[in-house]
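What you see is the complex with one protein chain gone and the rest in place.
As written, the chain order gives the labels A, B and C, with residue 1 at the start of each chain.
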Amino acid sequence: MPEKNYRETSRRGGTLWLLQRVSAVVIFVLLMIHYVTYHFIGDGTITYDKITAKMASPWFNLTQILFLVTALFHGLNGIWMVTEDYIHQRAPRLLLASILIILGLLLLYGGTSTVLNAGYPGRVSQ
Amino acid sequence: MKESIIVKILRYQPEKDQKPHWQTYRLDVPADSTILDILNEIHWNHDGTLAYRRSCRSAICGSCAMKVNGQNVLACETPMHKFRGNRLKIEPLPGFPIIKDLVVDMDGFFDKLQRVKPYMVVDKPIPDKEFLQSPEEFSRIRESAYCILCGACTSSCPSLWANENYLGPAALLKAYRFIFDSRDDGTDERLDIINDRNGLWRCHTIFNCMEACPKHIDITGCISRLKNRVVDNSL
Amino acid sequence: MYKRRKPYDLSYTHFVGSWAWLLHRLSGLALIFYLCLHVWVIHTLTLGPESFNRLMAFLTSPLFRILEAGLWGVILYHAFNGVRVIVVDFFGGSLSHKKLFLVLIAVAFLLWAAGSAVIIGHIH
Partner (left out) sequence: MKPEEARSVHQIDAVVVGAGLAGLRAALELARNGIEVAVLTKVYPTRSHSGAAQGGIAAALANVAEDSLELHMFDTIKGSDYLGDQNVIELFVQEARKTVYDFEHMGVPFSRTEDGRINQRPFGGHSSPRACFSADITGHVLLHTLYEQCVRHRVHFYNEFQVVSLVIEDHVSRGVVAWDIRHGGLHLFHAKAVLLATGGYGRAFKITSNAHANTGDSLSLILEAGLPLEDMEFVQFHPTGLYKHGILLSEAARGEGGYLLNGKGDRFMATYAKEKMELAPRDLVSRAEQTEINEGRGVDGKDYVCLDLRHLGREKIMDRLPQVWELALNYLKVDAIEAPVPIQPTAHYSMGGIPANIHTEVIFNASGDVVAGLYTAGEASCLSLHGANRLGTNSLQDAATFGRLAGGRMADFIRQAGFSSLPANPLDRARDRIGHLISGGNGRERHALIREELQQNMTRHAGVFRNAEGLKQLLQTVRELQERYRNVRIDDVNHPFNLDLMEALEVGHLLNFSEVIVEGALVRTESRGAHFRTDYPKRNDQNWLAHTLAWKTDSGVHLNHDKTVVIYMDRFPPQERKY
């Protein structure tokens, strides 16, 4: 009997699969709210003042950061899942995983700092 | 009543061909012919070098799965009139290596099946008579027991095309058949085997397998239940 | 033996399920790309009102409004097909996945039409 080992043991599969779906639900709700509030209510113009006014609310900022975290996870994990199908060697997989994680951290830092820094009108020079 | 048809077949004769090529046959066949009838007609009366597998011709043995006009079917149960225009394009199952013409190498397919411990494991004492199982418990595994191992599903799966080590829908369905059997005691081990990068998590609910399945088994549904079972177990 | 090497068999007739999956992947990749841009654009908030407003004026030009309507479509497709995937995965929707697809995509289309009308209406 041919004994080829097809296994590549990784028990993360289930966790990532579940988180991908949980994050999807969160994003779905936040995104719809985001669209309604930004794009469909009002005249469609987005200005500095409008945004910073909203960012005065810590509650709003929290949702923005939550959105950023879930969207980054969902998107980058999505890329990971797609590439897992096509890239089978260990080395390129590790490389890609590192790139995705670094990219995620950078974007997380950039996004969070925007929200936090732009959220305080006092910091903005008149 | 006969009809004229044009049949293109992907030929590969290992002793002379570098790679597969198309060969066209024009012939007259009865209007109610199946794909297998047409192959037989070619093989018996026109070109004996054509190779394909067939046996029961009643859709139960699973020998004659092949790709016809862009989808995997069993040649024996598929009438040519399923496809319009009397033009047929017949290829071996995609994703599997070709041995000759329409005959593919199924060793990997059966090998993967064996990975999921495709047999009932019993730890409890064997009774004098049968193990009791309610009709409801039976109905949970009934559909999965219809699988004829023709390979049409696994061969149709884009995840398999991308990754030849993917267990594939047929092997996962076989795992389901035992994991959801009330008599079986090997569930945890089997769940552990399929909870793998090349196992459950390569299924992206694409549904090609269900389109291809000649027994119309809810394969994707079964795999989804397996995913939930694995996740439930680890939570 | 002849081993065929094709990461994707384009000649395999595409069924609803495989189209849905293919588009889901493509739309997903587009959206993650967009998300990166979005984070970068919003980052100009930290540079003060002038540069931000200048950028916004540029991004609310008619061309970008149309692109925005397109983006709204991509988001809706990905979101509503995602709903279908979740129904299949958790609510036993595998046997009705085609019907689900039709219904959800119809809803998504209506939302897209309504949303796009608003977005295009913002063009001055």
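Following the convention adopted for this analysis, a contact is a pair of C-beta atoms (placed from the backbone, for glycine too) under 8 Å apart; a residue touches a chain by one contact, two chains touch by 3 or more.
Because the structure is predicted, anything quoted here is derived from the model rather than measured.
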(message) Using the touch definition from the top, which of B:Leu149, B:Ala162 or B:Met210 touches the missing chain?
(response) B:Leu149
(message) Considering the whole complex, not just the chains shown, which residues of subunit B touch the missing one?
(response) 13-16, 34, 43-45, 47-63, 77, 79, 99-101, 103, 106, 110, 114, 118-120, 122, 126, 128-135, 137-138, 141-142, 145-146, 148-149, 177-178, 181, 183-184
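Throughout what follows, only the chains that are shown with their structure count from here on.
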(request) Averaged over CA atoms, how far is the centre of subunit A from the centre of subunit C? Could you give it in whole Å? (result) 15
(request) Could you tell me the distance, in whole angstrom, between the mean C-alpha positions of subunit B and subunit C? (result) 34
(request) Give me the residues of subunit C that touch two or more other chains. (result) 7, 85, 89-90
(message) If a residue has to touch 2 or more other chains to count, which residues of subunit A qualify?
(response) 86
(message) If we count contacts the way the header does, which residues on subunit A are in touch with subunit C in the complex?
(response) 21, 24-25, 27-28, 31, 35, 39-40, 43-49, 51-52, 68, 71-72, 75-76, 78-79, 82, 86, 103, 107, 110-111, 113-114, 117-118, 124-125
(request) Can you check the complex and tell me which residues of subunit A touch subunit B? (result) 1-2, 4, 6-11, 13-18, 81, 84-86, 88
(message) Under the stated contact criterion, what part of subunit C meets subunit B in this complex?
(response) 1-4, 6-9, 11-13, 15-18, 21, 85, 88-90, 92, 94-95, 97
